[in-house]
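The other protein chains are all here in position, but one chain of the complex has been omitted.
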Amino acid sequence: MIAPRRRRPVGRLAVGAAIAAVIVLLAMVSLVWTPFPADRMAISVRLQGPSALHWLGTDQFGRDVLSRLMVGARNSIAVGLLAVGIGLAVGTALGTWAAARRGWVDGIVARLADVIFAFPLVVSALLASAILGPGVVNPVLAIGIFNVSVFTRVSRAAAMQVWGLEYTRAALAIGKGPLRVTLDHVLPNIAPVLIVQATASFAIAVLVEAALSYLGLSVRPPAPSWGRMLFDAQTLMALAPTLAIFPGLAIALAVFGLNLLGDGMRDALDPRLADTARREV
Amino acid sequence: MRTLARRIAALLLVPALLAGGAALAQDKKTLTLAVTLEPPHLDPTAGAAAAIDEIVYANVFEGLTRIDETGTVKPQLATKWEVSDDGKTYTFYLRPAAKFHDGKALDAAAVVFSMERAVAADSANAQKGLFEPIEKIEAKDSKTVVFHLKRPEGGFLFNLGWGDMVVVHPDTAATNKQKPVGTGPFKFVSWTTGDRVVLEKADARAQLDRVVFRFISDPQAMVSELQSGGVDAAPNLNAPEAFAQFRKDARFEAIVGTTEGETLLSINNARKPFDNVLVRHALAHAIDRKALVEAAMFSFGTPIGSHFAPHHPAYVDLTGTYPHDTAKAKALLKQAGAENLEVTIKLPPPAYARRGGEVIAAQLAEVGIKANLVPVEWAQWLDQVFKGGDFDLTIVSHTEPLDIGIYGRDKYYFAYNSDAFRALMTELAGTADQARRYDIFRKAQRLLAEDSPAIFLFELAKLGVWKKGVAGLWANSPVQANDVTAAYWK
Partner (left out) sequence: MLAWLVRRLLALAATLLVASAVIFIVLEVLPGDPAIVMLGIEAREDTLAALRAELGFDRPPLERYLGWVAGFFVGELGQSHTYAVPVVGLVTERLRVTVPLAFSAFALATLVAIPLGTFAAMRRGRAGDWGVMAFSQLGMAVPNFWIGILGILVFAVGLGWLPAGGFPGWSQGAGPAVAALVLPALALALPEAAILSRVTRSAVLESLGADFVRTARAKGRGEGGVLTRHVLRNALIPMTTLMGLQFTILLAGSIVVENVFSLPGLGRLVFQAVIQRDLIVVRDVTMLIVAFVVVVNFAVDMLYVLIDPRPQAAA
């Protein structure tokens, strides 16, 4: 394959990292300070457009939209971290194990990943909600389990390559066990692949969480979440159209930033990697 | 490349052009109404869901009496009746021409069957309690039915007008859930789940040929369907925020009517610390009703101070009993030893509950109460809260007419056990004189305000929107129904 020439990989990396950093920063700031208390209602100023006082306007209860977006970012980030963390930990363990052991282990792990892939993310989140009711645990569980299969496949394929290299065989020959080799040689080698995949998966997690909270299956009110803010905005569009715009922009910006970051890192770390499947909403 | 681009452009344009022609020429014999909730089935004698009555009441099924737009009792299947002097025997004379949609005659046997089925031990009737005063029903002849009551019951004729009391035929009783067969001016044609129920003219009393009820749960979609002409009427627009724009629009009639919906912050009186009247008073002081109505209902709704409809002649204005006073509320909580209270509020789907819940949570936070909001669907609400009594607080509108008696019921979900209140209700049941009945109603309202077994929030408004030219729809809802028997296009 001829590697397509990349346009300014560093540029993409920088822009993506900057966007992601700003969002994380806003979420962290919201822990100690928001322009207004995110839950404070003020009916007299409700459904206002952007102004000097309320930069992004107010919602149907007169709550400050910017403050709620900042607090909502925490929710998206937490779901993303947990869901990617679960996938990364369990999936990498399974994938590297399958690559080290081959044979029946490999077969079972591959089948398991197949089964998980048969469940679209929204469907598994619905299954979780059917039993658990609405709650933030639904997207974490659904995306986390999906990510297990993603990271299993990615780490298995990458680990297989590493196992094919001379020096891993040499390490085995000098008496290192498969676990040692995996820890010492395989993991460090596949780390770049995993980091790139983690970024892409994070973006997917943000999108899916937004969809689920839009459907009312994620966090419960009055805790703000980007998806739920869009849901609430829908009946108020004739009165306050900006309510339907800013939360969507926040989601799009976060995903855009994470995607750029992922692409940029892939170019920087390992230009040979193919496009990863990146969306599953 | 260029031809391909042109083809894509054409593809994108075709639907847009089709949409332009979407506003169908309206025939004046069909009326399409939007309703929010899809009923679980269509048998009003086998379920509490108001969504059933909203389709079949008076249109498909009829009772001996009916309740009209003003809340008055009118003859329906019974053209006239006689009441004995002791108030314990009612004789009803049935409409001679009345027959079911499948051609079977409506006779006294069907009436007896319907009532006995409703009181039977395994009956699924949601208002079994209404039948409780009935001792015996007999068919005197094929068109005459006699009810013997255990005791005089002041509201008996009104109660017979409820959707739960309609008359069904023994042959079709079991299948009414899916294929209702009644005696009304409209007969059932089809039900597309998730979409619509279609009714058709059954006899000359109907002024329209066809009535379509469409289920549109999303308020924005309902607004849009009205504007695009997809529906002709939304008798209960569930989007108060959008109502103002219809008032300004010359193509529509937008009418604010009254309902019998007392909206409450219901309290589980059996659960600590709500068994303490001081805590309940603290809650009452913590709520700013005016702000609540403004925020949650866009100012459509009337604050109430007890469980009674403000448009009723026996209404007493008790809204001043517990003025909004956060300091007082905090003091009461302290006095009751219930500081740092954390409560759960279960919220059924309507906007008054979901939006109202967010406002109330914020108002409770002002007095130091942390409220966790739990959205639930109607099925769970009915089961957990209404039947199971598993709740701290919940927001719900009690839409039955003159339903103050619920506070006297045994094992009702509030768990308000007041002998004083029950004594009032017993007195009411034995009283036929109107002035004295009203007096009892007033006493009952004051007692409820004093005890605060629930926090009385506001009376729901009925926001009706329909196209100019539609006539005969109800402006008010004395019962939850969309009676289209008198509806027509001007």
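As written, the chains take the letters A and B, and residue 1 is the first residue of each chain.
Criterion: contacts are C-beta pairs under 8 Å (C-beta built on N, C-alpha and C of every residue); 3 or more make two chains touch, one makes a residue touch a chain.
Quick caveat, the model's predicted, so the values are computed rather than measured.
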Study note, to complete from the structure: Answer key for B:S142, B:Q207 or B:S224 versus the chain not shown reads B:S224
Review point. Of the listed residues B:E82, B:D171 or B:E377, which contacts the missing chain in the full complex?
Key: B:E377
Check your understanding: Out of A:A17, A:A244 or A:L269, which touches the unshown chain?
Key -> A:A244
Check your understanding: What is the set of chain B residues that contact the non-displayed chain in the whole complex?
Key -> 1, 4-5, 7-8, 11, 15-16, 18-22, 24, 40-41, 177-178, 192-196, 214, 216-218, 220-225, 227-228, 230, 377, 379-380, 383-384, 387-390
Exercise for review: Spell out the interface residues on chain A facing the chain that's missing from view.
Suggested key: 1-2, 4-5, 7, 111, 114-115, 117-123, 126-131, 203, 207, 210-211, 214-217, 227, 230, 233-234, 237-238, 241, 244-245, 248, 251-253, 255-256, 259-260, 275, 277-281
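Here is the rule we go by: only the chains that are shown with their structure count from here on.
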**Study point:** Touch list for chain B against partner chain A, complex
**Key:** 218-220, 223, 239, 241-242, 245, 291, 294-295, 354-355, 357-359, 361-362, 365, 372-375
**Study point:** Touching residues (chain side chain A, partner chain B) in the complex
**Key:** 39-41, 43, 46, 60-62, 134, 216, 220-222, 234-239
